[in-house]
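With one protein chain removed, the remaining protein chains of the complex are shown where they sit.
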Amino acid sequence: MSKVKTLEEAVGLVSDGDVVALQNMATQAAPMALVRELIRQEKRDLGLVCLVGGMAVDWLAAAGAIDRFIGAAVSMETFGLCQQYRKAVEEGRVRVEELSETALNARLAAGARNLPSLPTRGLLGTDLIDVNENLKTFEDPFTGETLVACRALVPDVALVHAHRADEHGNVQIEPTIVWPDLGIFPKAARKTIVTVEEIVDSEVLRRNPDRTVLPGFRVDAVVEVPYGAHPTSLHPRYGYDARFHLAWTKVSRDDDATKEFLDAYVRAPATQADYLAAVGGSERLIEITRT
Amino acid sequence: MSKVKTLEEAVGLVSDGDVVALQNMATQAAPMALVRELIRQEKRDLGLVCLVGGMAVDWLAAAGAIDRFIGAAVSMETFGLCQQYRKAVEEGRVRVEELSETALNARLAAGARNLPSLPTRGLLGTDLIDVNENLKTFEDPFTGETLVACRALVPDVALVHAHRADEHGNVQIEPTIVWPDLGIFPKAARKTIVTVEEIVDSEVLRRNPDRTVLPGFRVDAVVEVPYGAHPTSLHPRYGYDARFHLAWTKVSRDDDATKEFLDAYVRAPATQADYLAAVGGSERLIEITRT
Amino acid sequence: MSEYTVDEIMCATLAARFRDGDEVCNGMASFIPVAAIMLARRTHAPGLVWLAGAAGLDPRPDRVPASTLEAPLWRDSVMYLEQFSDFWHYAQNGRNLGIFCVGAAQLDMYGNANNSVIGSDYHAPKVRLPGTAGLGDMGSLGKRLFYWNTNHNPRSLVERVDFRSAAGYLDGGDERERLGLGPGPEVVVTNLAVLDFEPESKRMRLVSVHPGATVEQVQEATGFELLLPDGDVPETTPPTDEQVRLLREEIDPDGLCKREAGVK
Partner (left out) sequence: MSEYTVDEIMCATLAARFRDGDEVCNGMASFIPVAAIMLARRTHAPGLVWLAGAAGLDPRPDRVPASTLEAPLWRDSVMYLEQFSDFWHYAQNGRNLGIFCVGAAQLDMYGNANNSVIGSDYHAPKVRLPGTAGLGDMGSLGKRLFYWNTNHNPRSLVERVDFRSAAGYLDGGDERERLGLGPGPEVVVTNLAVLDFEPESKRMRLVSVHPGATVEQVQEATGFELLLPDGDVPETTPPTDEQVRLLREEIDPDGLCKREAGVK
């Protein structure tokens, strides 16, 4: 039974208020087509889980789609802080649950393994424990050492982008760096929505079973979206779009300019083809696929 | 600085009484050349950690090298129980710490992550908790649910066999099923000794960085031993040797026949080439590489 | 009615328990469950998700292989799940891999299993068994356990296991529920009969006897008193001609299930 859906159908699986685990590592591998569809469908009160959120977090904050962020950092790395996200937090519109990487991994791994919590030594001695009801110190049952218990986190839905999948939802990547987005997010989430560069026959996946990173039994929807991570990178297929990131940093300190930008690149384009045309078409795609 | 060593030098890193984490899954991927060298060097009082131990455990028990086993099972699968191991346990010469797979993984993951223990829901309601001082029930810090705490296990040395490595100890495998042997044993152990089918230039590994499974900084010794897993399998390169397994099952109920067998195949062959000749030479190798 | 052997009725009975879309794992030395899975996928449950040996997803071995925990079992898998970081993260989660087919050296009237030791002293056993392996987890993680046993006798089906290496319904009633362990043993398919667990007491109950066997024979071969269904005990539905053909010609031409079941 095929799990292939349209972007609209897939994002229809996300409800207002959901906790959404979003693949993203600064300028890398964010399912941006899904992010744009979340904004087009005017989702509200979403909680966002990222290891290191980038432009996607900025856009969702600017669009008023999120009211909380759970993760280790938000940054576009060399492109600087996410100004719309920062403003939303400083104005109290978005609440931040800031976790170290081991604490985030522990919360998600506990969710995946159906454990109430998992421990870490990370964050001991910091102020981040006291401000977070999902972290508490406890004594190890054997040694009595003080550790940090990290409460299980089960996102309502995980959103990821990868290279290819079959209609059953088996997802495969090309050799590249893998972040917890793929390593643990979908294992913890109740639902998983995947966009891929191409949907292929299962026979293609069977040639490299070691490169399949998500089993179909854990995936709820698959959507084919070429360049679905743009303007973030999907190595080794394409790099991040530096010019597009710079354009965003130029407008994102100004709310009106931000709205115009989102209208032009998020709300106006009806299809992925329209979006790619809007951001510069084939010339830009050639630019980001150069190495 | 090269980590390439001879079998003798590598096994010299193992001391009597050590806890040895041994890669093995019934008839799969055991570093048998290292196991034979352990017997030739007459190691004593070793503790053995396996997920599912096979002929290696039987040999080490027969040779009197081990006095305890920590793991989930010992079986040669279709070739039946390991009779020498079984006898040693029934006669009180080998003590068994029997763990479920999640409990073994939790003990090793805690060792790897420098945590005193990690929890599981596995084994709840069984008698295996009461007979094991390394397991105890405790209440989760958040929900108060009863879980099983699994005490950290840090093996003194991990022994594994793989397809290839460079002189720095970076270890790579061909696409195949991966068991916790490679997934967690070397991460938990103080030392790691690796035998490989071939030692190659680092440039070869750099072509497929996604297939490198052990970083050199975690490996202490690398030894080139072609067919080093025989009579167990190393897929996709060769299968297990069914005839050799059957031969062992025929002798292993009789102590004298067992001693003769070990003399012929373990103690007599001075080199891997001698061993391969003793077990049937090229004809047998052709047989096990057929698929 | 067609000619069939005991392994064939066991395969067909197990296969009938799998619904399309179920997710099932097999363990070591499990020819009959593997054949049953392959049979279900070829007949009424093409979408049955099979994680072979808890490692290879939806493989296509051309026949039941010489080992159910070794290549070529994993032939044409669509994914290899690494045991530590992949498999157990999915399996510990109630949402996935709900069914585990497994055998046990001893199984008791409440579905508790023993693969550890025979004898009264764990540290000085009369017989050392292979060990609990994954069953020690699966019994406590809310999996639907499908037990199979090709040698139904009073030593393998006992009133109380010598050692509890996997949790069934413990001492019965709501004890398992009170420990919060979720679903547990669901069915026991043997060479003589099909059994399940009575919902209130959680005691083992006869569901059907295979054609040729009698209720008395099954009771005699069992180390404790079996509960009986209301009314007459039905006969186990035998395999169809097509099922027998598939098993003999396509799924298990080497007769490994027959060897496992001791069929001459």
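By written order: A, B and C. Residues from 1 in each chain.
To be clear about the criterion, a residue touches a chain if its C-beta (ideal position, glycine included) is under 8 Å from a C-beta of that chain, and two chains touch if they have at least 3 such contacts.
Small disclaimer: the values here were computed from a predicted structure and weren't measured.
Interchain touches from the omitted chain, evaluated on the whole complex, reach A, B, C. For the chain missing from the display, the contacting residue among C:W50, C:F84, C:Y122 or C:Y169 is C:F84, taking the whole complex into account.
Only one of A:P31, A:G122 or A:G216 touches the chain withheld from this view, namely A:G122. Contact with the chain that does not appear here is found for just one residue of B:N132, B:N170, B:T195 or B:S233, B:N170. On the side of chain A, the interface with the absent chain consists of residues 25-28, 51-52, 71-75, 77-78, 81, 85-86, 89-90, 92, 95-96, 98-103, 105, 109, 120-128, 131, 145-146, 175-180, 183-184, 233, 235-236, 239-240, 242, 291, using the contact rule stated above. Counting over the whole complex, chain C has residues 82, 84-85 touching the chain that is not drawn.
Across the interface with the omitted chain, chain B contributes residues 1, 109, 112-115, 166, 168, 170, 183-184, 187, 190, 202, 205-206, 209-210, 212-213, 215-218.
Rule of thumb we're sticking to: only the chains that are shown with their structure count from here on.
Common neighbours of chain B and chain C under the contact definition above: A. Rounded to whole angstrom units, the spacing between the C-alpha centres of chain B and chain C is 29. Chain A and chain B, compared by their mean Cα positions, are separated by 39 Å.
Residues of chain C found to touch two or more other chains are 56, 74, 80, 85, 88, 92, 141.
Multi-chain contact residues, meaning those touching two or more other chains, occur in chain B at positions 120-121, 145, 175-176.
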